[in-house]
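Everything on this sheet refers to the single structure shown next.
Heads up, one of the protein chains got dropped from this complex, but the rest are sitting where they should.
A, B, C and D label the chains in the order they appear, each numbered from 1.
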Amino acid sequence: MKNSLNTDDTLENSGLTEEEQLLFSNARPRAYEPYPIKAVEDFANWARANSLWILAFGTGCGAIELRPLMTARFDANRFGVAGRPTPRQSSVFIIGGYASVKTLKRIIRSYEQMQGPKFVICLGICPINGGMYFDSYNTINQFDQYIPVDLYATGCMPRPEALVASIMALQKKIKAGECDGANRYVENFDWYKANQKKVIKNWDMPDYNW
Amino acid sequence: MNMLTDIPISLIVLCSGLGLILIGMWGMLTQRNIIRMIIGFSLMDTGIHMVMVSIGYVTGGTAPIINDAVPIADAVNRVVDPVPSALVLTAIVIGLGVTAVMLAFAVRIFKARNTLNIDECTESKW
Amino acid sequence: MNDLMERLQRDFGVDDITVRKPALTTFRVKKDSAETLIRELRDREGYTHLNFMTCIDYIEDGIFTLVYMLHNYDKKLSLGVHVDISRENEDMVSIHTLWAQAWTYQRELREMYGINFPGSPRLEEDFCLEGWDDIPPMRREFDTKEFSEQRFGHREGRHSEEPRDHMKVELYPNRGGDEK
Amino acid sequence: MVTATITDLLLHPLGIYVLALGAGFLIPLFDRAHRGSAILVFLLALACMVGIAGFNLFGIINGATAIDIETAGIKPPFSINLRFGLLEGGIVLAVNTAALLGAWHYLPRLKEHASALLLYLILVMGINGMVMTRDLFNLFIFIEITSIATYALIGMERSGSVLAAGFKYIVATSIASAFFLLGTIFIYYQTGTLNIDDIIANQELISGPIGFIATLFVLTGLLIELKPYPANGWGLDVYETASTGIASLISVGVSAGMFFAVYKLLPLAGDFLHSIAFIGGLTFLFSNIIGLKQDNTKRLLGYSSIGQIGLLTLAMALLAQLDSQVDIQSQMYLIVGGLFVNHLFAKAGLFWLAGLVKSSSIRGWSVISKRRGMLLLLGIMMTALVGLPPFPGFWAKWELVMLLASNDMFGWISLILLGSLLEAAYLFRWFSYAQQSVADDEQAEIPVSFWQPLPVAIAVLLLFATSYVMAAVMQVASPELYLPLVAGFALWLIDGVHGRYKNLPMLVAVAIGGYLLTKDLDGINSLFSYLLIGGGLLVSIAALYRKDDRKGFYPLLAVLLLSLATLLRAQSSLEFFFSWELMTLSSYLLITLGRDGAKPALSYLLFSLGSAYLIFAGFAVAYGATGSLLLSSLGNSGESMTMIFSLLAAGFIIKMGGFGFHIWLPDAYAEADDDFTALLSSVVSKAGVFGLVIIAAQLGVRSDIGLDPAYVLGWIGILTATFGALMAVFQEDLKRLLAYSSMGQLGYIVTGVALMSHLGWVSAMYMTVNHFLFKGILLLSAAGIILRTNQRLMYKMGGLIKNMPFTFTFTMIAIIAMSGVPPLTGYGGKWMMFNALMDKGWYWIAALAFFSSAIAFLYMFRLLQTVFLGQRKLEHHELREAPAILLIPQGVMIACIMVVSAYPKLLLDPLSAAIDPWIANTLVWEGTAMVTNFGYWNAPMIMGVVGGVWMVPLILLLLISLTLKIQKVEQFNIVFAAERPRRPEETHYAYNFFAHYDRAIGFLVRPRATAFWNTIVEWSHTTASSLRIFYNGNGQTYALFVVMYFVAMFLLNGGLAL
Partner (left out) sequence: MIFDSMNEWLSKAGYFSLTLLIVTIYGLFVGALIERIIAKVQGRIGIPYSQPFINILKNFFKRTAISHGIMFYLGPVFRIAGGIGTLAFIPVIYGNEMFSNFSTAGDLFLVIYFMFFGQLGMALGAGESGHPYSAIGIARGLSQMTAYEVPFALAVISIVIQYDTLSLTEIVAAQQGGWQNWTVITNWVATLAAMLALLGMTGYSPFDIFLAPQEIPIGPPTEFHSAYLSLLQTNRALFGATKLILFMNLFFGGATGWGELMIKTFLIYMVAIIVGVAFPRFRVDQAIRFFFKIPTLIGVMSIIYAQMLLTA
């Protein structure tokens, strides 16, 4: 039986049964520093910006706008964008519009399974303030309460052109070294977690999905 | 001399002996009743004894007693062979013993199973 | 169709028979005889397909109206069976014995309206909502806006427009939104 | 002088009769006074009969002349004439001993009636008379005396079925003896004498129809008493129903007398010999077939009994036929005597055991599964009866078959071997029932005291003694040959000690014994001795991990390992076969000790015996061709070479689980004890390789015609490899997977041997060593896993790498060594074989070899994945590493693999040197590289390069890891399509791992071989059913068959032509 106290190194994982605690890691995520040499960090950011692997997880209606990106008309491959089916290998998470509570849980899981540095783009109005679902009993209204967001592409829905523009904007931001969502998430981990747990009532997963 | 007397007596005994054997065997093989089978056996046994006796018989021979009447040199041709007769005696005794045992079995089988039908004694097979 | 309706009226005392479309008739039946009637329709009358079942909340009358939509493939006819149940005593006979897939609808009704279907499989499991801890959200006494604001928060700066007026302003800004 | 005379007088053979009759008078007298004293008299009389027979026989063996007794001082034919010669003495002694032991067994029933005691004595006396008398009519009398006594003894029982059976018996035998009497009198009619010697002397007088009928009646009358098929239902019924005491006496005593009577009259038989042989063979074969379907213990023994007597009759008739051509008197004594004594004690012992166990069906014999002593006795009796070493039956069968072979009577040989196999089938089926323990609540305690099985034990000792005497006569009784048994016996004496450290004496014994046995070997034998004995010892060390007593395990293991040693030093085919059978038997018994070992062990035994009999037949053909038993003379067998090679190779291949004959292998391997499976696969299977190499060396390379069978062998080998691998792919059971893998790997070795080239053999031997190493590791690892998880199904494990890192590492290395991936040992073997195959032009085989080695990846990866990797089960979180004693031998073998991988020359040089005498060396070395016609192989360099290219990315990754925050996570921290895993069981992809492969080519591995063998079993059972249709239980039908028998004999011998 592992130490189940919520300390600096470990998480409580109170959503799990005692048996399940054996099966999930209870380590607390840690922030990473930029490379000590500025040039290396810049080069790394350049590489990251030019190799954006998008997690193939369509979380809402905006998922349909991702498809044309790869087609001949928009050809996002030019920007080093590629789809990746597993969060482990992806660096960009595009939230496709409204997120129901049920989906939010999966988004959190997948986001936590991505390896840093990782970036989040929110599509449409819904992640910002709920959009047309502002009074829904089941759709969250402010996405950045739960996951740090690097970029919003607003509209309902933004067209692929807007998406391409937002990718280019993201690249610019990454190259500037301003996309530190992963670190923000870790640094404000308890706050994010509290927000998440406030809406997700059946928290049957570890506090951090490694 | 008619035809009948031409036939040596030993042959008659032999043939009737063989006949008895066949009858006895027929009895043993066809009669369902154990007692009848035993009778069949007795008949067969008797037939064998007759065959044995007939084998040793020398037509016109005398009793195998070596005395003045039958000189030793001539004995082989003149006297009836005594060995089969001696054998028959033993065989009769043995036959009797077997018959007795069979009868004892018949009694016990009847006591145990209340039947003398051999067809009903087939529980051990294959 | 009329024969059937007459028979149903005679045997089950159905009322409120309405021909909504040539191929769709609805009627109302008592809660107690509903299951027998539906079974009869399925087994005798060829209404072998359960299109869906759903519920309407008549909070003013204090009832839920359950709607079972049945379809006859041979005659290409649909029947809507309406069953009123009390909002206070929201129990209904499960029809998963008639159509195995009905348990899914019943699970949904349970989650969204809190209607109980004793005996229906996996009734207590979450269907669409995970970990719901309030009154069932489709009941009309549930205030979804208040719930949303309380739970999901509210970002300042949001305002609403009447689309017609807004578009007029957008399209004809020079004329102050006047079409002419 | 005077005392000597008195002694002579007292111990004169006639004393037997005097004693019997005298005691017969005394017993009722004593009985009046006290029952106990009557019993004393009875036993005393029997003992004296044994004593007299023994004394006189001893005298005769020491050179005294045969004793002829003429009553009343008159010469035959007018007197009753008895003879006590060597044969008579032997049989009388044996029968009387059996009777004495039987009396011990039967005493509880006998002493109920004083008359039973008396009848028993009379019965024994009658048998003595039948044996000794030289007078035809006397023979009849003794037969009748015996019969009446038997009838009476049977009649003492009160149950209806016994009485019915007894009556059928009387009817049938009385008809037979009636005919015998008729025949006797006809003979007397023609010859004028009843003395058998005189009759034989005046044989020419018996002529014409009467002579023919007379001979027919006499011989057939006696033969009927031997219960030939199908006129033997009456005998079976008595065996089935009568109490075991009397049944055993009928089976061994009365039959012995009758048999000897036939033997005496055999010179008269003339043309009848053919039909007698035919009847004997028929009876032997059919009884054994019918036995397959029999569940009733005593009836089963009856079939066995009849079969054995049939074999004796067959042997006697065949030998008599031969005897007219060459002088084979001494072999005749050996064969008939051996078979006779074997049957006598073994069958009697089994009857007595049956009497003690009192279970009418053989399925009920599990009551003795806990009584190890009785189980041992049962096993020994069966072993003896089937004719396995070291019992007299083995020597006798060997002599018989060799004799037949030297006279080209191969049909009879196959009949005898087939019959023996069938007999083994039903006897050992019974044994497997007996040693299956049932649930404790069903375990009915059988009330058997220590003293009750004593006669059986004595019979066992007598069997051993006879065996040794026979071996001595055959001049093979070297202490070396018996060393395995002696060692096993010695270890058995300390087997009662509790605890596992009995293993140590076993190891010491095997080490010393093995060293003594193999120290002066050279060449291939020497190499194999390192592998078999050294390897065997290494693997056996692991047996220490078992903490329980393992009764019987260590002695049997010693027998097994030492019999491997004797196998290696065998010079003659007899020694080879003796050791081979001993090995088969001990490994069979070891398998039965496993969890569910009984049933698979039975099929193991049957296939092993089948293989052994093929080998036997091969040796027989060789002996027929060369007249020599020496293995080294196999090569001189000229035209029969192909035949010999095929037979022997088939035998060895079955033993190695060759394609089509493999169905025993997975079950046997899976159900044996885990450490023993390791031994079985890594060591014992190499005995087959050894055999194959030996015959290939002796036969294969020398002959020109030997190539075609070699090509077939190559195909068999590669098909075995392919299908073994394919079947392993679809196994869920860890040990079954490894078993099929073993089968596949042995297939390569077979192909390597079949190549008949230097490189081929080197590759075969190299693979043999390699197989020993990796399969030893794999199965010992499996033992550790099974010990810890208590589980054999792989999909129920998973993730064990966390608990058992050492076991995992060893397994992984072993698997790489197996799969042939460079740089480890497997590559060298595959490379050499591929080169040899290409050299030979066997391209198709090469392609299949390639394919099957690719398939090996599938099952080996599956093993690693489903057991060690993937998701760990919750209940396995607390498991510990396998015990050190299991890991140590594995570690040693890993070290060997590593050394050989880097410097294969260390192994290849001795291998090559051993093969050089047979095939000229073709290995070319250039520095550390081996060069063939096609390519080259530089093992040290490969090892260096692989090590280098492995280190580079590792260092790179380690460096990068410095910049990374690597978090060690748990098993459920996987990306799971944005869900989370619920249970390890659902998340572990392991069951039906290669489902798609099954869909694609699974049709190739549907259990066709199993279906085929099942059909064979089905078919033989159907045959048995139709053969036993005659036994309908009706006394009159039986009587009719007796009569018909005479008719059949009449027709068979050309009666119509008269």
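Going forward, contacts are C-beta pairs under 8 Å (C-beta built on N, C-alpha and C of every residue); 3 or more make two chains touch, one makes a residue touch a chain.
Worth saying up front: this structure is predicted, and the values here are computed from it rather than measured.
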item: Where the missing chain makes contact, among the chains that are shown; value: A, D
item: Among D:M838, D:L874, D:A1009 or D:L1052, residue touching the chain not depicted; value: D:M838
item: Options A:T86, A:T154 or A:N202, residue touching the unrepresented chain; value: A:T86
item: Which of D:N56, D:N288 or D:S819 contacts the chain that the document leaves out; value: D:S819
item: Residue, one of D:V18, D:I974, D:A1009 or D:L1027, that touches the chain absent here; value: D:I974
item: From D:S420, D:S741 or D:Q871, residue that would touch the chain that is not displayed; value: D:Q871
item: For chain A, the residues touching the chain missing from this view; value: 29, 32, 44, 47-48, 50-51, 53, 56, 71-72, 75, 77-78, 80, 85-86, 88-89, 91, 115-117, 182, 210
item: Touch residues of chain D, complete complex, unshown partner; value: 799, 801-802, 805, 812, 816, 819-822, 827, 830-831, 834-835, 838, 843-844, 846-847, 850-851, 854-855, 857-858, 861-862, 864-865, 868-871, 928-929, 933-938, 940-942, 944-946, 948-950, 952-954, 956-957, 960-961, 963-969, 971-977, 987-990, 993-994, 996-997, 999-1001
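By our rule, only the chains that are shown with their structure count from here on.
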item: Interchain centroid distance [CA atoms averaged], chain C/chain D, Å; value: 79
item: Numbers and ranges of chain A residues touching at least 2 other chains; value: none
item: Chain A residues touching chain C - in the complex, by the definition given at the top; value: 101-102, 105, 128-130, 134-142, 145, 198-203
item: In the complex, chain A residues that touch chain D; value: 19-20, 22-25, 27, 29-30, 32, 35, 57, 86-88, 106-107, 109-110, 113, 204-205, 209-210
item: Complex interface listing, chain D residues touching chain B; value: 77, 137, 140-141, 144, 147-148, 151-152, 155, 158-161, 163-168, 170-171, 174-175, 178, 181-182, 185-186, 188-189, 194, 233, 236-237, 240-241, 293-294, 299, 1028, 1031-1036, 1039-1040, 1043
